[in-house]
Every structure is written in C-alpha cells, then in structure tokens.
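Encoded as structure tokens, here's the structure I'll be asking about.
A single protein chain has been omitted; all remaining protein chains appear in their positions.
To keep things simple, chains are lettered A and B as they appear, and every chain counts its residues starting from 1.
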Amino acid sequence: MKLEHVVSIDAPRSRVWAGLMDLPAAARCVPGARDIAADGDVVRGTLEVRVGPVRLSLAGSVIVEQRDDIAGTARLRADAADQRIGGALRAFVDLAVTGDGPTQLRVSTDVAILGRIGELGQPLIARQADKVLAGFADCLRKTVAAT
Amino acid sequence: MRPFEYLEPETLDEALALLAEDPDDTLVLAGGTSLVILMKQELVRPARVIGLRKLAQLRAIRSGDAGLTIGALATHGSLARASDVNAFSPALAATFAAVATVRIREQATVGGNIVHADPSQDPPVTLLALDATAVAMSKARARRIPFDELFVDVFETSLEPDELLLRVELPALPVGARATYKKFLPNTLDDYATVAVAAVVATDADGRCTHARIALGGAGPVPLRAHDAERSLVGRRLDDRSITEAAALAAAATDPIADLRGSARYKRAMAGVWTERALREIA
Partner (left out) sequence: MSDHSIRFRLNGAVVERVVPAERLLLDLLRSDLGKTGTKDGCSIGVCGLCTVQVDGAPMSACLLLATQIDGAAITTVEGLASADGPSELQEAFIAEGGFQCGICTSGQLVAAAALLEARPDATAAEVSDWMMGNLCRCTGYYGIARAIASARPR
C-alpha cells in the first residue's frame, strides 16, 4: 500500500536534511522505537506498535539506498518482522525536502505487508502510519531546533 | 487459537485481584463475540483470560428518578427488550436492537462493546448523546469516566489494563426531551454503519431549543460529539435554517477513516445528511 505524508518543519533545510540523514538519531525519533543501534550503514532496532489489544513488536533494519544531498532526496528501505502475532513488512520510503525555513518534508511510503499483520486492514494500518509520522515530525522539530 | 489459562471468578473482588496480578497479559471475556475472533485470528495471544459470566450483579438494568443504570454484562438483546430502557429512551432501546444480528445481540454485552471501542459500533453513539458516564473499578480504586473522555482512539479507551468496566450511568433526560438514532446502511442490514447519528433535543414552550446533543459514529477514530452543531441549535427554533446549519457543523466535526464503507469525503457528507434527517425527525 502507498502512503503519502507532508509535514512542515520550521527550520533551515540544511538542518532538517542533516537531522534526517543521521539515521540512528532519526530512527530514535520514531514513536515506539527501541534498541536502535548502527551496524555499519544499517540501522537496526525494534518498533513497538499497539492497536487496542493488538500488540506488534517489529524487529528490523533500515538502510539508505539512494541519497542526493543537493536535490534533498533519499530512498530508504526498511525490513521488519513481528514475533508476537506473526508477519512482516518491507517498506521503501522516499524522502524529499523542499523550501527552506520552513522546510517541507515529503514522505512517500510504499509498504508491502505480509502475514497476520494484514488482518488489521489497510484503514487501520494507514492510520497507525499517520500517528507514527506525526510523532516522528514532532520529535524531528525538537531535534532540529536543538542543533 | 493459542492455549491460555481460563479463570472464572465468583466475585468482583476476586476478578479485580486476578486482573491486578498480570494486567498486561490478561484479557477479560464478557460475551466474547469480538475477543474470540481476535484470539482465533491470533491477533491477540493472552496468557490468561478472565471470564466474567458468574458476576450476575453486572447484568442488572435499573431505572429511577436519577436516570438509568446499565450493568456492563447486560446483553444487547436484553437491553433492547428491557421495559426500563424503552421507558427511559425508546431511541436507546432501538439502538441496541440495531446492533448486528440477533445472534450477536444475544451473546454480546454492552460493556464488551464499549471497551472494544470500535468506532463503528452503535451503542456508544447513543450513550454519548445521552451524557453517559462509565463506572470502572480496579483493585485499588473506583473511577467515573464521562463518555466524552472514554474513547481515545480506534480500539482504545482511557481504561487502565487493571480496570474493569462495571456499569454505565445515564442521567435523567430534560423534561420533554426527544431522541433518535439513525444508522446509515448502504450495504447490508447486518453491516456496521457507514455513519450513524444519535441526536437528543428539548425545546421550551416557545419551541426554542434548550438542550441539544449530536453524536456521530463511524465518523472518526472514536464516537464524536458535534459540539459546535449542538451550540448552534440552543436558543433557536428547530426550523429548516437552524437544522441545515447544525448538519453542516456536524459534518465539519468529523474526521472519518476511509474504508470499504466509504471514502472519508463520502462519510463526512453522509454525516451531514443523516444529522439533518435525525434533527428533522425530532424537531
């Protein structure tokens, strides 16, 4: 499924971009993320997600597959598997920053969901993604403001 | 279904003590129509399940001058048939009768329905419009939660994992209050509503609105109150103009989740249409 999010961050573009490309720090900004650790170019960690009584624990990795600092675009790839209910996801995340202070961040996600996680249904998964991204943007704003 | 340990407490104290032992890995079974499906799909895998069926006092339905009290274990079927419920508000009885099918209504309980917090369910919408308060209890304390503060997100309430919902309390309605519940079902009659509207109004001798409640189901991540629409009605006659304005404000209050029952835009538009129909019916 494809998801599209645009958030505005009231900070210079260079700082927003630097914040995003510090992948371990950016990963720690994802709500529910824990045990984030860099392993070469790969960042590993676990994402805890809760939808009512359903709890997911997505263990996986994120890597930057393509990156263009001049254009302000990057493509990330994330793979994660859940041990609690069973299932996995693979996401390609295209990031693009435009404008400058305020800077617009566009996040275009193409995610494939496998196994039992799919039982939650697209509307609920999309909503969960909205919440995670909103939390991530709030954290990124604070991180960027502090640098 | 994964194996689990099943416990059937004989008393409320025993139930609360069991729940307090391991609230994060224990789930509570009332009727079971939702929980059993989640367990069959293995979306939830509790280590322990506490069945409440021996707590007969939680099935009680009582009415008095102060209003109506509904025990959490009352089934939808028993509530749809209860003369106390119908006497308090025929719209509330009709809401329980509108839930799913007879089989679900006979098995599912109002408490289970509320704590499951599916935003497309019927009873929370009408209960919200009737100013309901939830009474919950843990081993440590009892707590009253207005319905406005009960629903947090899809499938999430503000109840703590160690709390049990005991009952729902409804205050007496203003004299002459009229209520209705409208469920928009464009697909099949046993479906969840695309949107649903519960409305309550009372008017004075001049026909001016003194009390207005509009609650919407299927129109956001939780059952919603259309506060602006309610305020717009108070002090005015319930005529074409005030009703159309209130319906537009109700639609604006929605935050629908797109699904197989309609896009967000469609649900928002339908929330307006069905609010208007509800208000016309009780104007």
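Criterion: contacts are C-beta pairs under 8 Å (C-beta built on N, C-alpha and C of every residue); 3 or more make two chains touch, one makes a residue touch a chain.
In this text the structure is predicted, and so the values were computed from the model without any measurement.
Remark: the absent chain touches shown chains B in the intact complex.
Screening B:Q107, B:S138 or B:T244 against the full complex identifies B:Q107 as the residue touching the chain left out. For subunit B, the residues touching the chain absent from view are 1-8, 29, 32-33, 36-37, 39-40, 47, 49, 51, 53, 77, 100-104, 106-107, 188-190.
We take it that only the chains that are shown with their structure count from here on.
Rounded to whole angstrom, the centroid-to-centroid distance between subunit A and subunit B, based on C-alpha atoms, equals 35 Å.
Put simply, subunit B touches subunit A in their complex at residues 27, 35, 38, 41-45, 116-117, 154-156, 221, 257-259. Residues of subunit A touching subunit B in their complex: 51-54, 84-86, 116, 119-124, 126-127.
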